[in-house]
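Other chains dropped; remaining ones untouched in position.
Chain IDs A and B follow the sequence of writing; residue 1 opens each chain.
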């Protein structure tokens, strides 16, 4: 069982812009449910005089199910104490209960690369929320297969890289993507990036990849969802943020939302109304991922929002 | 081209409970768009001193598209004037523009049969809204393949008929249904009726049939949509009211809505949350159909809500 995100203990980047207090840490725990887990965990924390700010727990079956917990706590001299804390959690959670955990200093923002194409609504919303200090991430770079959004991105002080698509063989472009990403990012966001990633790329990138699909999945999988929605005559259109897997539009769903449309809306109108939902849904998903609120469980997510 | 509902000119039932004033009529017009239609139509109406209460129009393409209009008007001595009005509309709309129309005295409520099975949430909501005079219909009967809801239905003063399902051969049950419906109803509502209607039945019934499907179509077509929704890990569940066609869950959509769910909801929880959406969506669809607000256009609907 692996956790959503792995941050090496040696991570020591300077804290970027963030709206979270400097001394908070998040601890995500998951595994087989058992009596005494929470007591063991909170005893470790209270031994370090940690103060628990929030604690959310979910067990998918009171009798012998899987257990998920997100704890946020404050602690003096947090960075110095992390090695000790980890050793104790290894002892009391991993060895004793067979649980997996991720412990992360929330003052160290996750580093993200955003992939975009020509549409800028999702991209701009992320850049603007970041500038407003609403998104506790470091946007390391924006990569696009088109040069259109370069100027806009750079006006936010973010590096922009143009990596053109080169026909059906994606390998050269993906190799360039991997060079840019290597060791520089903790996750990737596809902000209406109109290229399909190869399974090879997903594996080698080795970090979570969040996509926004412009429909209420599983309705209208694949290309052209707004045209399909118009064709079917639906009365709502939606958007879905999900983790990318090798199966197109089939990965674990993080967040979804919809907006009402009518018979009078053309496919273009649906795209326009849907764009507002896309940017809202993607921003929420990125925020929740950035704050360690999303835990993957097979093809499902637990969202402690 | 046929219209959603046909009400014979000879219809002369006494007005049932309704929240609409007695002198209102609805006029639905549809066909190929052309210059001068509205002027022709409103000139006919104003020649009868009709006062237009509301007028909604939709053209699916400003250049040579299809035209849809719903007009509600008041008129003194409406019933007496209907034959003359029809003759003039035949002249000025049908002959001149090749349009189809439906003209209906709104004080004469449409007659409906409701089909139900064991679940009563949709059924009860319709019965209650009818008693509150929120639904301008005459509920002629409730038909069920189970006896469970008999007492509840009759407590509202509505006839209840139990027609058991008799295995895979539906022909006997459907023949009984057709005997009950014949000349007694203007449309049928399937209020979580868990039997699939044969194409033969749909054709012989000869009236519009509205179904509520317990998902946001086209997601989760067919049986067990809540279990499928849980399996896929969606963050919203929905319901869809649509006209029934031979293609299961593929008919024209009248109304849809959704409600937020979370990872913590079981499939049973989804069904419970979804039930609230189902009853709301079905009630709106029935109201709109009853008030001639829904116009069918191929596999789409125009909803003047």
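Things to note:
Here, a residue touches a chain if its C-beta (ideal position, glycine included) is under 8 Å from a C-beta of that chain, and two chains touch if they have at least 3 such contacts.
The structure presented is a predicted model; accordingly, all values stated were derived computationally and were not measured.
All protein chains share one sequence; of the complete assembly in this entry, 2 are displayed, while the total copy number is 4.
Everything below uses one rule, namely that only the chains that are shown with their structure count from here on.
Listed in rising order, the residues of chain A touching chain B in the complex are 58, 216-220, 232-236, 238, 252-258, 262-264, 297, 299-303.
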